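Worksheet: the structure to be examined is printed underneath.
For this view, one protein chain was removed and the others were kept in their places.
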Amino acid sequence: MNQLLINSGFPWLNLLVGLPLAGALILLVFGKDTISRQLTLIITLVNALCTLPVLHGFDSSNTAFQFAHIYTWIPQLHINYTVGVDGISILLVALTTLVMPLCVLASWTYINKRITAFMVCLLVMESAMIGVFIALDFVLFYIFWEFMLIPMYLLIAIWGGPRKSYASIKFFLYTLAGSVLLLVAIIALYLHNGTFFIPAMMWREYGQLFQLLIFLAFFLAFAIKVPMFPFHTWLPAAHVEAPTAGSVLLASILLKMGTYGFLRFCLPITPDASMLLATPLLWLSIAGIIYGGCTALAQQDMKKLIAYSSVGHMGFVTLGIFVFNLHGLQGAMLQMLNHGITTGALFLCIGMIYERNHSRDLAKATGLGPYMPWFATFFTFFSLSAFAFPGTNSFIGEFLVLAGAFAHKPALALAAVPGALLAAAYMLRLLQKVIWGGVNNPDQSKLSDLGLREILVLAPLLLFVFWIGLGPQPFLDYMNPTLNELLQKLHEWQQGQQGMSLNWIF
Amino acid sequence: MSIFIHPTLILLGGALLLPWVRGPLRTAYLLAVPLLALTAVLGNSMLNGNLATLTYLEWQLVFGRVDKLSTIFALIMALVTVLATLYGLHVEKNCEHIAAWTYAAGSLGVIYCGDYLSLFLFWEMMAFSSVFLIWFRRGPQSLQTGYRYLIIHTIGGVILLAGILLRYQAVGDISFTLMDIKEPQLYTWLIMLGFGLNAAVVPLHSWLPDAYGEASFNGAVFLCAITTKTAVYALARACAGMEVLVVFGVIMALYGLVYALLENDIRRLLAWSIVSQVGYMVAGIGIGTELAINGAVAHAVVHILYKSLLFMGTGAVLYSTGKTKFSELGGLYAKMPATCGLTLIGCLSIAAAPCFAAYVSKSMIIGAGFEAHQNWAAWLLMFAAIGTILYNGLKLPYFLFFGENRCSNTTWNKAGDPPLNMLIAMTFGAALCFLVGVAPGFLYSALPFATSYNPYTAYHLVETLQLLGFTALAFYLCRRLLVPKDVVYVDMDWIYRQGGRAFMWLVRHPLQWFDWAWGELYRSFALPLIMLVARFSSWFDWHIIDGIVDGFARTVRALGGHLRLLQSGRIQFVFFQVFALAALLLITLALFLVY
Partner (left out) sequence: MKEVNTPSPAKNGAVKATLFALLAGVAVLSLMVENQHPHSWLEAHLPFFWSFFAFFSAIVLIGLSKWLAKAGLEAPPDCYDIPLLPSEEES
């Protein structure tokens, strides 16, 4: 187990997973609506603070999994509790713990019935989400992966919008259908390797057909999560009907699990299949970028617009992953962070409009600018970030992805460029309508501007928009060694093996 | 001073702090900030080289590249910012000033930058702040026009970005220098197109009359000077000598003038004039010799001077009367004499009258064309010069200030000379036009290449006088033909304006339907299938499995019922049953033991 750096100090990762779970149990037993919000806020803030020592103590030059723990769990089946972080997962864990307190704050007045149950769901979700990113044992990973479904389902089904039962069941079934094959693949890998330890399964000699089938099984589960076109139809329904916190978690974190899965599992475990199917996946990403942009342009429902824009943005991420060069991977990783921050912020903003207007219809939310100047400022910056305006975080991410794509195949990158344009078109349309509107704006004079709580929710995200945009080096420092190692191993594999190769004509 | 002070920082800082400056201090502040920026540029003009560099990730960003080319452009941009701010001094809304200063700041950033990454940052900054100058007109069309402007400039930015990325991948660095024009690659064309869109190269020009005709009265002064000339600078820096630019330039010069000659809106006429004059600059850049580049740069400088003056004059007409169409104006010299006089100086300047601005620059380009043996280009540019005299030196003043009075009563009553600050700004502009015309030495010494060009030869003087005089004669004879009518003239933007609406219809209806249908697949196919299987299972469960179970249960119950009968309570029956049962058991036991 030389890939693991066993943790000798304080068990930070266990705390990060365990604290929210403990908090959820406490709330279940003792919770009252009056204190559950404050308690959840404290727990999520503590969790966020506990990420700082992990970030600080992370040795960027070491590519092993750090802060690791192994506890034997079910020895007969070789299932252990193995956790650890590397360059890819540490940033995603940090994103999760950052976003959680903001979700709690955003739901402060939004949720007014069964508050305790809501907070319990949020805490369980946090635990499960962090668990997914740090799990290094396949069964543990699968448990956390499935664990997320129930609280998310409840979040939509109980506190959701008018069509909540439809949306929640759709979300649940879609994700479950994908994960069923994931379980089959995991078991198949176990039977082949005799262990569930993930790093031990990487870069192994599997049969070509075996690799292909495993990859396809993984692909289905992750592609639904990302979501890649055409497996995306659950996303608009789920986002639209979910409460604000649910939408933010869906967009910021859950979508990243799909691409995280590609990076963590598909590339190292099934490299041949990944390289074989890279070209069609790249074009599928392009399709997602363009399609997401076109459909977003047609929307009148603000949440649906951002939901479709997520399809487009995640298309850039998968584009960056499957070009298999450093710029592409850096851009993809960075865009995962950026999308989490920016789209989360946009959903928070729309939630704030919804709390005032009780409508997600764009026509009812036009012309807010003169009455809500703080909101207008925040919303403007987040919109600029959403279409990759230079100086914001998404610009550098998209720039790196496009640079990587150009290095791989210029035609591909040129095909992605209209997507950037469509993003500008629909975001500008949204921004212009919301802030200035037209000549027939509804009367917005009764709306109050952002309160202190809401500004506190949006401010950290704005900070990151500019921090990552103007000084991305620290973030890249975390991910570079892991990405470099991944690429190096991939290239070694390519040279060493006579993998299946097809000359794709496009 | 040996440190580089970036004027962009001054303008951006000034814009940021403006909302907090109130009262009498505000006017002084509004003047001070651009003046400070101008001072910074003057200070920077003593320096030379790549200053103010920054390492960002793996790239070296250069924010202060100072040489003769960037200095002269920075000077004129800073100067026009001062004039335009003075012109709009009385505008109350802070956001208008903030937008204008951010716009100018972006332009100065582009001029001083030495790498493509920071160029792109400032390029987008220019596009996104200038759109506000259109939206602030607050007319019925302003919203749509601004939105169109923004989309087109974003397209241009994206094309530029694609070019930058391709070039980075091919060449390996992002430095903003002369590209290898002998062997143009895809990225060379893309970067040229990206710059060219901002320079309103035909066919990427339609946004210019569309947007500038719709801008606010003071915003237009900023707009006319900044976007196009910054693009000219960028072309001069990166694409000097590209032959195709000569063709583009000549086409622009002729295309713009035809529309300007027809145009009914006074500011759209000037916008078309920008297309035409920038055509001269683009052609000069394309010719690429020292004289040609000098001519292009000189023409850019004087163009900013007289165009801003002209937009100031027509802006004053808009400001006082609210009208911009020739068909609703005319004969205004009586009510707006100062405006008329100052605008006339602008008209004389653009017509290249001796002692006024363009006299010293236009002939440089044409002369360079002849010297480089691009005779066809030079003759056509000469031809276009006649057109310039026609529409801008003759048509504009005649139909706006003199000639027949087509004003309505309200318009006539409203017409009057504008406030003092606007007049002062116009006077400064006019004075500069005159100054640069009579003493071009100052201008020539600041040009990128050393030159001994002298426009005041006797021959040139007489040639220009002939051109002016006989064009005027032709105009006088044909003036009835040129009377403006209340119509619009469609241009290439018809294609994408109608195309854009068709695209939106497409996105809204068929594509939306497809997405709905694809999603409906779940609801209309998958879900019923699942439910069918579920119902079948339920039926199977109920009727078959439960049937067996129930049947079994019923049998047991029946058996129980029969057995109950056996317990009737009569002793004989009981004894009979016991003995019968015992006998059965004994016989069975015996048989078992035997076998």
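Chains: A and B, in written order; residue numbering restarts at 1 for each.
By our rule, contacts are C-beta pairs under 8 Å (C-beta built on N, C-alpha and C of every residue); 3 or more make two chains touch, one makes a residue touch a chain.
All values reported here derive from a predicted model rather than from experimental measurement.
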Item checked: Residue, one of B:D180, B:E243, B:E290 or B:E463, that touches the chain absent here -> B:E463
Item checked: Contact residue for the chain not shown (choose from B:A378, B:L400, B:M426 or B:L447) -> B:A378
Check: In the full complex, which of B:A32, B:C95, B:A338 or B:I386 touches the chain missing from this view?
Finding: B:I386
Item checked: Option from B:M46, B:A502 or B:L521 whose C-beta touches the chain left out -> B:A502
Next item on the list: Name every residue on chain B in touch with the hidden partner chain.
Entry: 144, 147, 257-259, 261-262, 331, 334, 367, 370, 375, 378, 382-383, 386-387, 389-390, 405, 407, 409, 412, 457-459, 462-463, 465-471, 473-475, 478, 481-482, 485-491, 497-498, 501-502, 504-505, 508-509
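By our rule, only the chains that are shown with their structure count from here on.
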Checklist line | Centroid distance [mean C-alpha coordinates] between chain B and chain A, Å | finding: 33
Item checked: chain A contact footprint on chain B (complex, rising order) -> 57, 117, 120-121, 124-125, 128, 135, 140, 143, 147, 150-151, 154-155, 158, 161-162, 165-166, 168-169, 186, 504, 507-508, 511-512, 515, 518-519, 521-523
Check: Along chain A, where are the residues that touch chain B in the complex?
Finding: 166, 170, 174, 230, 233-234, 236-237, 294-295, 297-298, 384, 389-391, 396, 399, 402-403, 406-407, 410, 413-414, 417, 420-421, 424-425, 428-429, 432, 436, 438-439, 472-473, 476
